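Please read through the structure below; I'll follow up with questions.
Of the protein chains in this complex, all but one are displayed in their positions.
Naming follows writing order (A, B and C), and every chain is counted from residue 1.
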Amino acid sequence: MPEINIALIGHQFMGKAHSNAYRQVRRFFPGNLVPRMKVICGKAPEKELSATARQFGWEEFDDEWERVVARKDIQVVDVSTPSFLHHPMVIAAAKAGKHIICEKPLANSVREAREMLRAVEKAGVLHYVNFNYRRVPAVAFAKRLIEDGRIGDAYHYHGAYLQDWIMDPNFPLVWRLEKKFAGSGALGDIGAHATDLATYLNGDISEVTGQMTTFITSRPLAGVGSGSWGAKGSKGKGKVTVDDETNFLARFKNGSAGVFESSRFGGGRRNYNTFQVYGSKGSLAFNMERMNELEFYDRTEDQSVQGFKTILVTEATHPYVGAWWPPGHIIGYEHTFVHAVHDFLTCLEKGRMPKPNFRDGVKNHVVLDAVERSTRIGRWQKIKI
Amino acid sequence: MPEINIALIGHQFMGKAHSNAYRQVRRFFPGNLVPRMKVICGKAPEKELSATARQFGWEEFDDEWERVVARKDIQVVDVSTPSFLHHPMVIAAAKAGKHIICEKPLANSVREAREMLRAVEKAGVLHYVNFNYRRVPAVAFAKRLIEDGRIGDAYHYHGAYLQDWIMDPNFPLVWRLEKKFAGSGALGDIGAHATDLATYLNGDISEVTGQMTTFITSRPLAGVGSGSWGAKGSKGKGKVTVDDETNFLARFKNGSAGVFESSRFGGGRRNYNTFQVYGSKGSLAFNMERMNELEFYDRTEDQSVQGFKTILVTEATHPYVGAWWPPGHIIGYEHTFVHAVHDFLTCLEKGRMPKPNFRDGVKNHVVLDAVERSTRIGRWQKIKI
Amino acid sequence: MPEINIALIGHQFMGKAHSNAYRQVRRFFPGNLVPRMKVICGKAPEKELSATARQFGWEEFDDEWERVVARKDIQVVDVSTPSFLHHPMVIAAAKAGKHIICEKPLANSVREAREMLRAVEKAGVLHYVNFNYRRVPAVAFAKRLIEDGRIGDAYHYHGAYLQDWIMDPNFPLVWRLEKKFAGSGALGDIGAHATDLATYLNGDISEVTGQMTTFITSRPLAGVGSGSWGAKGSKGKGKVTVDDETNFLARFKNGSAGVFESSRFGGGRRNYNTFQVYGSKGSLAFNMERMNELEFYDRTEDQSVQGFKTILVTEATHPYVGAWWPPGHIIGYEHTFVHAVHDFLTCLEKGRMPKPNFRDGVKNHVVLDAVERSTRIGRWQKIKI
Partner (left out) sequence: MPEINIALIGHQFMGKAHSNAYRQVRRFFPGNLVPRMKVICGKAPEKELSATARQFGWEEFDDEWERVVARKDIQVVDVSTPSFLHHPMVIAAAKAGKHIICEKPLANSVREAREMLRAVEKAGVLHYVNFNYRRVPAVAFAKRLIEDGRIGDAYHYHGAYLQDWIMDPNFPLVWRLEKKFAGSGALGDIGAHATDLATYLNGDISEVTGQMTTFITSRPLAGVGSGSWGAKGSKGKGKVTVDDETNFLARFKNGSAGVFESSRFGGGRRNYNTFQVYGSKGSLAFNMERMNELEFYDRTEDQSVQGFKTILVTEATHPYVGAWWPPGHIIGYEHTFVHAVHDFLTCLEKGRMPKPNFRDGVKNHVVLDAVERSTRIGRWQKIKI
């Protein structure tokens, strides 16, 4: 069976999730193209990197990404670093003719994102941006129901993605809280996901107006190398330069109205990525903390038995999930990455462009950018793609 | 025991709910001041009105509100008509020196509302505007928890009030869908409730920006005398002049961010009046369709046992509910009106001004008005009370 | 309109709920026969009884039930006392030719129950035993779905009625904890309800085997006049002579299997009267703490959209509930009593025997009795009606 060599840049949270995806994909989703976990690249002492490579299942490791993306034996470069590094890495990988998987958000600005898109298009490589929540079986099934006309004309879309991991004022100033590294805060991290899901399920957004807030404006400096969850502070204080929470209103091209919340101050909501869509024929509701369930309300049923139905999305007839376990045996967060890699490999095999790709990544940035601008000037902003 | 004579204007949905409240209040909430159901007033054929009076328990009936509000033997006038009638009735009742209970929204415009406030203040009567959801035990208990500091500093408030009773495009053009009668649509009907609850729980709103949408712009003309739910259409079509849905963003004076949805197109949501508040110490969530429950998340607990807790608000230690049945025996929608009347009578007895009163009603209108204006001009609007 | 004079015996918890039902029934359920609240009877000082009569809306009061049931002007006697008093009262009322409403359990033994049935049948009066949970709209709607064949052949029935009001070992020895007054504990109080609902929904039980447990065997003596919830203890200790919890297995005549739990030690379950029925075509689930909801699973739907659906049983098409408020505006515990009285009055008007009547009450006792016997001898017991 043909093998395809993968290089993964990033060895923290996303590196772990992507590594697992490459290891697992062909165990559950047989296919002709088999990913070979060639090299992992990260900024860390050799000993640590070596241990990580071994634990995650990579043949080699390296701490120079420029060298890695230039390797002749690599066909796919997977960029799973903090977002401020995406731009140079992707540009270089594209120039080297590699197919590219890039974590979301695609970049830290619309400009960067557009340049990256131009680079991959010029290089003629496949490109994929990992809005992994599209690969939750319940979300993919929601999409299928929508395409089958089960909600009819959309009226109202509500997306709320709430987390609470930085509520403690003593939680340190990690890279995700600095604009120069993260581009934005809740908006680009989780709002990007909510926006992508909305676009996926309900189509393009034409106009937005937003509100960004930073509740804790100064935090202890982060210790060296600290990541996100559970990070410990160091001496001294620094300024938080991103939003703790961003909300916005939207109008969709299909005429429906949209309301979005994204917050890192939603106490008790650990990974509460949710949406509800209301249409002329039906409604849908989803919550990532119960990611194996989809709620569906069918307005075409006999009125006396109408109600929100909790579909346990674990049937062989549902997207992806038949490859795993029998009905009712639920799957978890990491599986979305496996599904993403599976779909990417299928595209690679068939020469098809993956979805969502950098075009979707750019579109996502344009919306986020409009939200930021609307907040700054206090007016609605049109989305121009 | 001293009796106090009540005149009720309005004999439809709200008339029914208010009548029940007067009948029931002293059965469950003993008190010195006893309401006497003197006269009900409505626009209907004598036979119908007479039957309604008998069924609802009123001694007399009348179809001329001017005559009723002028009666010497009446101490309290309860205005439960469609909102476009509130202004003249309240002004007249105030001039006649009556204490006033008025359904929400107080009026159809800020101007009207201010005039009504001036009138009652000039007359020196007690005035109450019936944002009845404040009298849900779970909501009053939420207020108590907030006042006790259980959520700490507020960060995020989300209020969503969704219904679905006009989703059928053949649902007729009832008065609630005409601006001249209703002032606005979802905004003034249910958005007003959501706004009032937010103000009650989270304090004043300082700024808003909104979005109003009408999905079905033309509807069959309504038959004469048709009310709201389950109304049937007549021949011909008319223009819908109010919003089917209004969403808005808000900033509160306490620094927290607010997101509001109010829609009559939320399929499957029958009376889904909900809120979530997130603060530095805890979070609260409520849904009127499960009005006996309050969800509470306590961030001060040991982390490993933190979680959203479903409190069944039916204990003797909870507001209002001890007067009804033993713990776990739930109450319903109509009880909120009984609690409102009970509180009003207590105020009357003690010579205290009820809450929420016309000042709150005006404040509510100012916010709704700012939402409308912000929608029209596409910019944030400051709230000036 | 013809009036019918009611005498109510019992002025505590049930007296309060029944009084409310008589007051409210014609306010919401118009009908030709109007109940007149003639006299309430209870064992209490005249001052207390007088106040109760006034508060509950009775014209007269009396403390001698023998006198009351013999009154010529009374047509209906409502027996809402503790169960050990039902037998003499019902026998006397029947002899006096009164129609009878009797609280559940019908009596304290099968023998008593059978004598009561014989008495009412001999007297030719209407008789009703108030298993009020049949009158929850969601329960009546479940019954309708079952009769419409929506669950198909029944396989499994689970009824669990849990409460927790006597978990504190210092909760006193109220009458419900003494066999001579209550007949049994959890079994007769709440297990009787669970058994009746099962019989109503799933047909007759043919065989049972049970398990009865008393966790706290000795308690503080109760103060004089203490009722149930929230009672305070007095000096000295007494022996608990009833079950704190009774569970049993059952076989139904229709071939399905049954599992029943009834406990007063279900911490956190305040009035958790629940059932699930599983059949060849569908499943149903109910919980009294969310009494306005019915969960329905339809196995005949397309497999990929099957799921438990939460039906908010507040539609005009649902039993009883259309008489109250618009869809989504929920009702409470007390409404079941109003529905019961409404049905009783309709029967009275049409000369029909109410359901459930004393035959059902006897049947219920026979099952409870078999559960007790099976526990004593450790073997299955056949039900012989």
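Here, contacts are C-beta pairs under 8 Å (C-beta built on N, C-alpha and C of every residue); 3 or more make two chains touch, one makes a residue touch a chain.
This one's a predicted model, so the numbers in the text were calculated from it and none came from an experiment.
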Full-complex contact with the absent chain, from C:19, C:80 or C:263: C:263
Residue in contact with the excluded chain [from B:241, B:310 or B:346]: B:310
Touch with the omitted chain, as defined above, among C:25, C:101 or C:160: C:160
Touching residues on subunit B - with respect to the absent chain: 141, 145, 296, 298, 303-312, 315, 317-318
Absent-chain interface as seen on subunit A, which is shown: 13, 17, 19-20, 23, 26-27, 30, 55-57, 163, 165, 228-230, 269-272, 288-292, 312, 314, 316, 324-335
Footprint left on subunit C by the chain that the document does not show: 155-156, 158, 160, 162, 167, 209-211, 213, 215, 244-245, 247-249, 251, 255, 257, 259, 261, 263, 265-269, 278-283, 297, 299, 306-308, 378-380
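Simple rule for what comes next: only the chains that are shown with their structure count from here on.
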Centre-to-centre distance between subunit C and subunit B (centres being mean Cα positions), rounded to whole Å: 35
Gap in Å, rounded to a whole number, between the CA centres of subunit B and subunit A: 41
Between subunit A and subunit C, centroid-to-centroid distance (C-alpha), Å: 54
Residues within subunit A bordering two or more other chains: 306-308
